[in-house]
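One chain of protein is taken out of this complex; the other chains stay put.
== chain A ==
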Amino acid sequence: MANTACFMIVSKNDIPIYEAEVGTVPKKEDAAHQHQFILHAALDIVQDMAWTTSAMFLKAIDRFNDLVVSVYIKVIHTRLMLLHDSRNDDGIKSFFQEVHELYIKTLLNPLYLPGSRITSSHFDTKVRALARKYM
């Protein structure tokens, strides 16, 4: 089933530190930009919502047209954001949990400066594999 998904990690300074198009729909550059624009705009809502709930997984917090934004907020206010059109909530939740684990592993790397871009290709490969698995 072809679906659209764009995954992003946004640091607490609102800097995107990782971004990936993980959908199976053939990529169009314009669309990719649009996905990022939507995720960027959703930050406003996430920012408000984050303080009203104790949940880490905020399901379908924002939407634009048929695209839905789900967010997983970490304690240090790093946000894992996913723009998707599928409704597979459980899969998304598992995806977030696994990526969270991956991200923590990255953080443990002494050479990684928290808040800077994640450039590890291993991380990228793993994230894409997880995306295929859960969505």
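Here is the rule we use: a contact is a pair of C-beta atoms (placed from the backbone, for glycine too) under 8 Å apart; a residue touches a chain by one contact, two chains touch by 3 or more; residues count from 1.
One rule holds in what follows: contacts and distances are computed from a predicted model.
Q: One chain is missing here; what is its name in UniProt, given the choices "Proteasome subunit beta", "FAD-dependent oxidoreductase domain-containing protein 1", "EF-hand calcium-binding domain-containing protein 2" or "Trafficking protein particle complex II-specific subunit 120 homolog"?
A: "Trafficking protein particle complex II-specific subunit 120 homolog"
Q: With respect to the chain omitted from the figure, which of A:V22, A:L43 or A:L58 is a touching residue?
A: Of the candidates A:V22, A:L43 or A:L58, A:L43 is in touch with the missing chain.
Q: Tell me which stretches of chain A touch the chain missing from the display.
A: Answer for chain A: residues 13-16, 19, 32-33, 36-38, 40-45, 48, 62-65, 113, 115-117 touch the chain left out.
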